[in-house]
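Apart from one protein chain that is not included, each protein chain of the complex appears where it belongs.
Right, chain A next:
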Amino acid sequence: MFRTALLRSARSAVRAAPRCQAAMARPVARTAFFQPKPMTPSVYCQAVRCYAASAGLSQEEVLGRIMDLLKNFDKVQDTSKLNLESHFHNDLGLDSLDTVEVVMAIEEEFSIEIPDKEADAIHSVKQAVDYIVAQPDAH
């Protein structure tokens, strides 16, 4: 998982490197002569991910990982009802203790810690996905 992400970012970094150098050299050139078309350097360097930048989890990826997690959860018998809108209690037949277990598993999957209050508010797959997407340090 981590290795593929690393490879991907390395590949994109290689692809973006020459353009990046051009962008870096630009400010010096700009002082020398006027450029008719002002470029936006931020577009060039977006492909290179800095260490401090967020991983940028997409919603589909988060959803896929939560789905896999729930599929492997032995108390979910009816996997046909599993989708973005499914509610833990009404659709999947989990009680509040099972929900706690699911939230714990989600915490581990994305290596974050969800505070009690927020964890208590997660009752459906959609809420979980929204919460994870909103977390900058989830990965």
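Convention: a residue touches a chain if its C-beta (ideal position, glycine included) is under 8 Å from a C-beta of that chain, and two chains touch if they have at least 3 such contacts; residues count from 1.
To be clear about the criterion, contacts and distances are computed from a predicted model.
> Per UniProt, what's the omitted chain called: "CCZ1/INTU/HSP4 first Longin domain-containing protein", "NCT transcriptional regulatory complex subunit B", "tRNA-splicing endonuclease subunit Sen15 domain-containing protein" or "LYR motif-containing protein 5A"?
Per the UniProt record, that chain is "LYR motif-containing protein 5A".
> Looking at the whole complex, which of A:78, A:95 or A:137 touches the chain that is not displayed?
Once the missing chain is taken into account, the touching residue is A:95.
> Which of these touches the unseen chain: A:68, A:120 or A:137?
A:120
> Contact with the hidden chain only, please: which chain A residues?
Against the missing chain, chain A presents residues 74, 95-98, 100-101, 104, 116-117, 119-120.
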